[in-house]
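Excluded from the complex is one protein chain; the other protein chains are retained at their positions.
Right after this comes chain A.
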Amino acid sequence: MSESSLLSVEGLEGGYGRIRVLHAIALSVAAGEIVTLIGANGAGKTTFLRILSGIEPASGGRIMLDGHDITTLSPHARVAAGIIQSPEGRQVFRPMSVEDNLRLGAYRRQGQPQADLERVYGLFPLLKEKRHLAAGGLSGGQQQMLAIGRALMGAPRLLLLDEPSMGLAPLLVEQIFDVIRTLRADGMTILLVEQNANAALAISDRAYVLETGRVTLSGPARDLAANADIRKAYLGI
């Protein structure tokens, strides 16, 4: 755990009821870093992000943001502290307009989010075109853009992206990763969970491999991308 870690997780345990999904997870993300979590289905990636956002409780260990213990904070307090998640499966507010979805992303913030709204529309021009339509009528890819845009409206200090490319056409996947690259250039700190390990490792600084709830490997993304076991297990090479 370096001193400059924005997020540091120590010995985190968690699960659902009596089923333990995560075992002694240790992980850190420094400001300005993109860190990827790779792992098979059911390894506990989504559970980990849900615990970071406070949706599920941790049953052990600590979560520190900027040196403050946030392990027991409520979900809305964590959003106020700057941990914002774009969840798996988009989870947009279907009956509400695209613009209302985006404005709700800034629910915890004071003042007018107009500048941020324009910035999100700049990243996703399609959303501006469709801003008065109900979010439920958008295609899967458009909903994914909306979910990421909504998270950005919260002015994240740490952006959690859960499977942003899942189920999207290759062209859209490319577009989503372009946006992540843009965010990276702007200095955004991102914790990324991705099935598409190839693309994720290519834009990340560091990565962690999660297997059945344990971190089995971690290091610079470039090293992991070159690791023979990783290539076989996750990169399909």
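Everything below uses one rule, namely that a residue touches a chain if its C-beta (ideal position, glycine included) is under 8 Å from a C-beta of that chain, and two chains touch if they have at least 3 such contacts; residues count from 1.
To be clear about the criterion, contacts and distances are computed from a predicted model.
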Options "ABC transporter permease", "Heme exporter protein B", "3-isopropylmalate dehydratase small subunit" or "Beta-ketoacyl synthase-like N-terminal domain-containing protein": UniProt name of the undisplayed chain: "ABC transporter permease"
Candidate in contact with the missing chain, chosen from A:D100, A:D205 or A:D223: A:D100
Residue among A:R108, A:R131, A:R184 or A:R214 touching the omitted chain: A:R108
Candidates A:Q85, A:S165, A:N196 or A:N227 - the one touching the absent chain: A:Q85
Touching residues on chain A - with respect to the absent chain: 53-55, 74-76, 79-80, 84-85, 87, 91-96, 100, 103-105, 107-108, 150-151, 154
